[in-house]
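Here's the structure, in structure tokens; my notes come after.
Omission of a single protein chain aside, the complex is shown with its protein chains in their original locations.
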Amino acid sequence: MQTKNTKTFYLIPYFAWIILFVIAPIALIAYYSLFDLSGNFTFDNYKNFFTSIYLKLTLSSFWYAFLITLFSLLVAYPTAYLLTKTKHKQLWLLLIIIPSWINLLLKTYAFIGIFGLYGPINAFLNVFGFGETQILFTDFSFIFVSVYIFIPFMILPIFNALDKLNPSLIDASRDLGASSWTTFSKVIFPLTTNGVKAGIQAVFIPSLSLFMITRLIAGNKVITLGTAIEQQFLVTQNWGMGSTIAVFLIIFMVIVMIITGQRDKGANTNGKN
Amino acid sequence: MKDIVRAALTIIFVCIALFFVNDLLDKNSGKAGSDTVTIYNWGEYIDPDLIAQFEDESGYRVVYETFDSNEAMMTKIEQGGTSYDIAVPSEYAIEKMKEHDLLLPIDHSKIPNLKNIDPYFLDLSFDPKNEFSIPYFWGTVGIVFNPSLLDGQTFDSWDALWDPSLKGQVLLVDSAREVIGMGLNSLGYSLNSTNEKELQEASEKLNKLTPNVKAIIGDEVTQLMVNQEAAVALTWSGQAADMMWENEELDYSVPEEGSNLWFDNMVIPKTAANIEGAHAFINFMLDAEVAAQNADYVGYSIPNAAAVELMDEEVTSDERFYPTEETRDNLEVYNNLGLEMLGVYNELFLKFKMGTN
Partner (left out) sequence: MERTSKTAKLYLALIFIILYAPILYLIFYSFNSGGSMSNFESFTWEHYGAVFSDTRLIMILINTVIVALLSALLATIIGVFGSLGIVYMRNKSIRNSLLSLNNVLIVSPDVVIGASFLILFTMIGVKLGFASVLISHIAFSIPIVVLMVLPKLQEMNSSLIDAAADLGATKGEILRRVIIPFIKPGIFAGFFMALTYSLDDFAVTFFVTGNGFSTLSVEIYSMARAGITLTINALSGIIFIVTLFLVVGYYFISQRGKNPVGMGVRK
């Protein structure tokens, strides 16, 4: 629809960004990954990645990223849906985003207090006769806080998809005698797949490299690839190995993109029907 | 479309206004244009009143920047692009910085207050003759514990941590040198050991600690111990002092088998722009009254003998934080083990961490 000239003109900043801040860093990382600690050229870093530790880390990163994405979606979809039904929906949506502007480290410290043995949650549980429960440093607290961090990234695109949904479609479906579930699964959900997909990408991809809260909230009982990279860069100062893990993270991300990209075609044809 | 343009213009307008406000604040804080001294330090690691006092006395303007880990600080200094006149690394980092030629020698003739420093803290292995660094704060690694949550256990020995009654009660710091070092110390080995067999033994011993480990964390340990979330924690004396300030029930002990003695020293990085000013600042911080006030604010132990004289007797006679020389002789300073060995330590630590889940 656009001529070559106007297209390139608009895209100059974006392509400049890709070259300078995406391709150049990738090249740099790939370059570093080929050197060992003493600066010799080697493929050892890549060999090391295929030892049990890193494979185990990869699996656990994917598992937790999957759980975080799943729960984010389960919480975000109904929230986004109900938000579209409120009177001042744009305002409510903004109110969902505002908490994410307060410093994450501070909020995490607050969660440590809230989840603590003598924190409000345990005080509440005590009322119902539960003894002091260890909430911190469990998978539950880790996933809870991660979902807390990522939830706006899931709600926003889903809200945007739902918001423009034509209500007459839903009415029509109802009039034709479809149950609420059928209306949802056959009419509403397929029309919001693009939003859901964007949300999944905005949550799943960064979840793979989560680090800080693996220590603060999970007490290092959850270790992800992000934690390992952080350690290699900052503690061991083995930039070669750190870069190698980063290269694999990027490869994993591309695989995820290819998989979700194929679904894209299906969704598009669905949407056009 | 119109509202988008309007929003964009509002943002630009707000930013210009804020720029203006910032510029005004900058000018009001005075001394704009005069020579600056840029200090690179840990956050909350100096009494801000002292910075103002230094500015008044010396006429220099202080630019204060902060870092959160030695390694990150070193990366920044090594890459250049910004000039720091003073930095405050820990001792093993100083060794590394020397190796990478990142430090400038300090001219002792410009620091007459050096006489205030206890000679015990001078001329140490990581910086012979204090050619490149001057001590700022120091401390130990030990065990902070809460007697009210325990039945009378004491921690004179590292082995006490392995007591089965402490199941799920022990917090460890997320740092390979400290945790592996504890394993080595508990077996009577040096915490600078590079002997493969000793390290293997230490790692096996640590694996037996796993059931007792509640979490492996960082600076949050302060909040957790103060809130009585756990009974015991492996930590640095500075943080232990912070905790005990908040919660008087806590106690601190350095096990007899030995432990780590650490230092944070002032250095002048290679990239320094105002070497005169850097020396003036170091000399200022070594002044007895200044050092005493700073120690009072930060709460860590100082190496400044003249300042210790001026401080509250109750603080300086506390052997947990100002241990006797005899106890100190039992402690070891970290040696720079080289990156290869550090990698080995971290690999062992990573395996230990993965075993705890």
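By letter and in written order, the chains are A and B; residue numbering begins at 1 in each of them.
Everything that follows uses one rule, which is that contacts are C-beta pairs under 8 Å (C-beta built on N, C-alpha and C of every residue); 3 or more make two chains touch, one makes a residue touch a chain.
As the structure is a prediction and not an experimental result, all values here were calculated from the model.
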Displayed chains contacting the withheld chain: A, B
Contacting the left-out chain in the complete assembly, out of A:Leu55, A:Leu105, A:Ala123 or A:Leu176: A:Leu105
Full-complex contact with the absent chain, from B:Asn227, B:Asn283 or B:Thr316: B:Asn227
Residue numbers in chain A that touch the chain omitted from display: 1-3, 6-7, 10-11, 13-15, 17-18, 20-26, 28-29, 75, 78-79, 82-88, 90-92, 94-107, 109-111, 113-114, 120, 148, 151-153, 156-157, 159-161, 163-164, 167, 194-195, 197-198, 201-202, 205-206, 208-209, 211, 226, 229-230, 233-234, 239, 242-243, 246, 249-250, 252-254, 257-258, 261, 268, 271
Positions on chain B where the hidden chain makes contact: 1, 3-4, 8, 11-12, 14-15, 18-19, 21-22, 25-26, 28-29, 36, 38, 42-45, 48, 63-68, 72, 75-76, 79-83, 218-220, 222-223, 226-227, 238-239, 242, 245-247, 298-299
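Here is the rule we go by: only the chains that are shown with their structure count from here on.
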Whole-Å gap separating chain A and chain B, where each centre is the average of the chain's CA atoms: 34
Of all residues in chain B, those that touch chain A in their complex: 69, 71-72, 168, 171, 174-176, 214-218, 220, 223-224, 227-229, 339-340, 342-343, 346-347, 350-351, 353-354, 356-357
Chain A to chain B touching residues, read off their complex: 37, 53, 56-57, 109, 112-113, 116-119, 134, 136-137, 215-216, 218-223, 228, 231, 234-238
